[in-house]
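One chain of protein is taken out of this complex; the other chains stay put.
Right, chain A next:
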Amino acid sequence: MKKSSNFGAKLTISLISIMLLTPIVATLAYSLSTSWVKTILPTGLTFHWYVVLTSSPSFLPAVLRSFGVGVATVIVSMVIFLPVIFYINVYEPKLKAKMRFLTIIPFTIPGIVLVTGLVQLYANLPIPKIVVLILTLTAINLPSFYQSLNNVFMGRDFRAMFEQAQLLGESPVGAFMHVILPNIRSGVLVGMLLTFTGAFSEYVVTNIFLGGEFETLKIYMYRLMSVNGNAGSVLTIIYFGFLMIISFLLIKTVHGKKIDQRKE
């Protein structure tokens, strides 16, 4: 009985893995193929499309733009939301219900509605569009940032720790930097990585908001795929590899956190 259910589980996992991996393997194969049109397998393998893509004048600027948007969104999230989440968790836990409601809004409003609203709101204000974009991405990524940090504040009396540090001579800022921050490090790191990934890979809002004026990696990827399928596949693989590294870092971070919790 146990053996058969084990087999069933293994079979299910194998089928799901094949389903998930097939497109990636196919895209990788296509990015390495000389030609793959009327045959079952590619007619030949080459790194030509990798060379073509990486030597394209549009590639590096697109990577840097996406990277810049990701880093800026993380910084803004940290500056705006980290103190707020700390304050709510430590001094005003009653506000957590309102905060949870706020974090649901990005899920409930479609991207197109959000962007249209923001464009109308900020159209006549002298604020650069890129700033509005960063703030929008910060708001969109609030749910993951909030949840990562909110979880880490549970289970310890951070208020007492914060106050104890001050009684031992620290200023409030010093107490936050030297006592609170080191003890919420894993949550902050997970929140930063999720926010960065979300902003780095965002397409809808950026495209509608700035479009051709500001070609990020994701916009470049979609444009390239309509022009050159092989180069588009190369970009997809590079993009996938980058996200895999981020995911690996996340797993490492969360795993480390679980070990810490087990110690308790």
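To be clear about the criterion, contacts are C-beta pairs under 8 Å (C-beta built on N, C-alpha and C of every residue); 3 or more make two chains touch, one makes a residue touch a chain; residues count from 1.
FYI, contacts and distances are computed from a predicted model.
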Name check vs UniProt for the chain missing from the figure, options "NADH-quinone oxidoreductase subunit F", "Phenylacetate-CoA oxygenase subunit PaaA", "ABC-type quaternary amine transporter" or "Thiol reductant ABC exporter subunit CydD", returns "ABC-type quaternary amine transporter"
Across A:Met154, A:Leu167 or A:Val227, the one contacting the chain not displayed is A:Leu167
Even though one chain is not shown, chain A touches it at residues 156-157, 160-161, 163-171, 174, 179, 182-183, 260, 263-264
